[in-house]
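Removed from the display is one protein chain of the complex; every other protein chain stays in position.
Here is chain A:
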Amino acid sequence: MELSEHIKTANVEDVTLKRPFHPALRGTLCVTSHHLLFSDRKDEASWQLLILLRNIDAIEKRAVGSSGTITIKCKDLLVLQLEIPGMEECLNIASSIEALSSLESVTEMYPFFYRPSHLTLQGPWGLSSMEQYYKQTERLWDRWRVSTVNSDYSVCPSYPSAVIVPREVADDMLIRSARFRQGGRFPVLSYCHHRNGMVIMRSSQPLTGANKKRCKEDELLLQAVIDGSELGYVIDLRSAQQAQQARMTGGGFESKSCYSHWKRIHRHHERGKVVQESLIKLVEACSDPSHSVDRWLSKLENSKWLSHVHSALSTAGLVVECVERDGHSVLVHGSEGTDNTLLVSSLAQLILDPASRTVTGFLCLLEREWIQAGHPFQQRCAHSAYSHARLKQECPSFLLLLDCVWQVWRQFPLALEFSEALLLRLAQEAYASNYGTFLCNSEQERCAAGVKENTHCLLQSLLKPDIEEQYLNPLYEPTDLAIWPSVHPQSLQLWTGLFLRWTEYAQNMVEAREEVWSIVKEHRERAGPDQTNNTLSTHCETLTPFENLMDELTIL
């Protein structure tokens, strides 16, 4: 069926649009295959509102006399209302939105049609490949190699074609290990610490099952990771009990007897549906400003969102402690190894690695640890907080990551090169985008759908030709140290920029951010380009190495 067949009424006149911070507008509403347009003038070249239909999470229809009202709730949490004269038109518009906002086929989605004049489809797609990453990271060359055992995605359908593994482990061993891991996600390198060469590995759970199966190759692979040192840590993102239970359904954990040099630590993390429901509850709590403070606090508590933020940051801190302070390598996994695993491994890198705190570094981290590593974006971000549809595989793991990064930025406002605006942009793009970056669930699917040939890459366009000023942190001052966040509940806050984005509260913060920029710019003008950095670096002494080392995450 052609997309246009979903459109029964393309244009409606005399529609009233109501949205936050704007006076009500009267104009023409227009539905196209991928967009909802609203214009208050006759010529349709200029519009007041252009919404990707993909961005619409839920709509509510209401009849008022002969006209109808549609409330549109977007995945970026914007809520707006359209008053449409004529019941029939209203119902037509509503059904078009419903059908076109939830297209199943990837190639029908807007990124395949988005052709802005300033971008071309020629040239490489994405920022970096695993091979390039390896080439650029000299400290890996000695003990690690790039394996293309998965080049046809047959060993692990959700892994990229190339992965980094211990040099001494041959491809056939990887194949065996993959058979022993859920979804074939055998242990691969995620990060190698620049200070001591210790690594963070990630995988899925081993398939030990009820009768405690073993896999020699998997054991050898992990043995090769720690390479003679006494100890490595397995950070299992499930409680000990859950890990035990997983054996009943064929899963399991690395037992002490088989992996004698690995010490297992269990950290309970909620996953899937529970986290999605948490997001729904939080957004619901935020959208009713008439609550009393008590009701708000209990709803905030009840949503458990901040508890998830808390666990993610604590476990990431634990990983960093193992790597940076204790000098041991770490293997992180939960069950599938596609959600919490990536969350923890990427957060740990942000805390440990100064390179991942630059704009390019952070985007590369996301590309490597989320997009290439096979976070199933299409499934996880199919719906956001407003949808009434029955939950399938939605889970806001990526949003949780961005929230945690925001918390780190709040605590280290000078340490990240990027700004909150970049995090907000990414949060939006993950759910609905002009670009192909977050399409599909894995590299394999992206290959099959021709994403790289037929869509533009968000990460590239963010960096080209120059990163926009609003995505930069004016106070950025790089530091080589690990930035240990405090994970005390008193130190964690609701991400107002995201969850209260469409309230006055967030608007005042925008004003403050602008003021920060104007102070910095005035200084740059006066000081001239050469001296700009000096003040900032002098000031950066406040982040003293000592203070930083003294800092203890009360995790262990």
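One rule holds in what follows: a residue touches a chain if its C-beta (ideal position, glycine included) is under 8 Å from a C-beta of that chain, and two chains touch if they have at least 3 such contacts; residues count from 1.
One rule holds in what follows: contacts and distances are computed from a predicted model.
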Protein that the absent chain corresponds to, by UniProt name, given "Phosphatidylinositol-3-phosphate phosphatase", "DELLA protein", "Low temperature viability protein" or "Snurportin-1": "Phosphatidylinositol-3-phosphate phosphatase"
Any idea which of A:C286, A:V330 or A:L423 touches the chain not displayed? A:C286
One chain isn't shown here. Among A:A63, A:L121, A:A389 or A:A527, which residue touches it? A:A527
Identify the residue among A:S4, A:Q245 or A:S491 that touches the chain left out of the display. A:S491
Where does chain A touch the missing chain, residue by residue? 195-196, 286, 289, 291-298, 300-301, 304, 306-307, 310, 324-327, 410-415, 475, 480, 483, 486, 488-494, 496, 500, 503-505, 508-509, 511-512, 515-516, 519-520, 522-523, 526-527, 531, 534-552, 554
